[in-house]
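Everything on this sheet refers to the single structure shown next.
Of the protein chains in this complex, all but one are displayed in their positions.
Chain lettering (A and B) follows the sequence in which the chains are written, and residue indices restart at 1 in each chain.
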Amino acid sequence: MTRRFRMVVFGLGAAGLAGLLAWGFAGLPSFGSFDGAYGQLLAHLTVPERHATSAVSVSTFDFRGVDTLGEEFILFTAAIGVLVLLRGQRAGETVAAEPIRQREPAAESKTLRSVGTALAAPVLVLGIYVVAHGHLTPGGGFQGGVILMTAFLLVYLAGTHLDLRRATPLGAMEAAEGTGAAGFALIGLGGIVLAGAFLENFIGFGTVGNLVSGGVIPLLNISVGLEVMGAVLVIVGELLDQRFLVRRGDR
Amino acid sequence: MSFLAYGVAGWLFLVGLYGIVTSRNLIHLVVCLTVVQASTYVLLLAIGFRDGATAPIYADIPTSRPVVDPVVATLTLTDVVVEATVAALLLSLAVQAHRRFGTLDPDELGALRG
Partner (left out) sequence: MTAVQAVALVVVALAGTAVALTRDPARQALVAGIFGFSLAILFLAFQAPDVALSQIVVGAVALPAMIIYAYRKVQRREEVERGQR
């Protein structure tokens, strides 16, 4: 199929699609007047039933928890896919990864190094805060997990490596990802064992507005935060040829 | 005026699709795919919006205040993070294709087979 022919086919297809979209959008309720009853019902049940103040978090982890389980496993599978593609490639690699300079830091800009060093710890605290307060304010496991990932990436950008005593950092990140994914499923199974239905709540709900409230939602937030952090770090680590997740004495 | 929101969603979808069809670089193709994904987020949130309503966080507002639909926000926020990971998977496929065929041009990939 030559390029011109492809453009012609695309032009016709796009024109048809645009017509269909316009016809479909005309049938939607006009902007701002959506009165879906399901969403309003969930919003009204958030505080009295679940004692949490963020309706979106409660919908994500409690009322529609099974959807989140599926999304979380898409994330897990994509990270495994990246691992399989890029790590298997490294075995028969004819192009070496960029060499690690042992004496000099990886980044050459002093501004980058100093800002990276200064911001790594505050961003870590911010990430933990966002994960922990997911059921009270905007935030939660997904956002906090990516913020936590950024904290560890800043360590790399600051020109140094992670040095965890015994575990290799890469192994720790993979363990974090696996723990998070399994944790969500296990909490769901705990719902079956202790409360009669998958992902049913089995902890007391607590008082509205407290950090420990909302039942299992904080636990699910933490497990999703661990998993997102581990998955994105593993992906970024593979794309960077594992340069920032290698133990210092290995090379 | 209400057609602006839905129209932008449709426009993003078509523009992203155009970028994919006319792409000469696999990495450019994956980024255009993220534009197509963004069109679905805009459409979902535009549908869930209510005039005069506020965010569905009850930390500081009384529970009788009208709020926008929380279900579409649920769908969108998990989707944003997950689709970025899927884009990373596609990027690593592009890197692997470059390793195998020596080029990132979609038109040349088929020609080098065999």
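Everything below uses one rule, namely that contacts are C-beta pairs under 8 Å (C-beta built on N, C-alpha and C of every residue); 3 or more make two chains touch, one makes a residue touch a chain.
What you see is a predicted model, and the numbers here were worked out from it, not measured in a lab.
The hidden chain, counted over the whole complex, makes contact with A, B.
Which of A:Gly81, A:Gly140, A:Pro169 or A:Gly230 touches the hidden chain is settled by the complete complex: it is A:Gly140. Against the chain not displayed here, subunit A makes contact via residues 31-32, 54, 56-57, 95-96, 98, 130, 138-140, 142-143, 146-147, 149-150, 153, 232, 235-236, 239-241. Against the chain not shown here, subunit B presents residues 1-2, 4-5, 8, 11-12, 15-16, 18-19, 24-25, 27-28, 30-32, 34-35, 38-39, 41-42, 45-46, 48-49, 53-55, 57, 67-68, 72-73, 76-77, 80-81, 84, 87-88, 91-92, 94-95, 98-99, 102, 104.
Here is the rule we use: only the chains that are shown with their structure count from here on.
Rounded to whole angstrom units, the spacing between the C-alpha centres of subunit A and subunit B is 16. Looking at the complex, you find that subunit B touches subunit A at residues 1-7, 10, 13-14, 17-18, 21-22, 46-51, 55-59, 63, 67, 69-75, 77-82, 85-86, 88-89, 91-93, 95-96, 99, 107. Listing the residues of subunit A that touch subunit B in their complex gives 3, 6-7, 10, 14, 17-18, 21-22, 25, 28-36, 38-40, 42-44, 46-48, 53-56, 58-60, 64, 67-68, 71-72, 74-75, 78-79, 81-82, 85-86, 89, 136-138, 140, 142-143, 145-146, 209, 228, 231-232, 235, 238-239.
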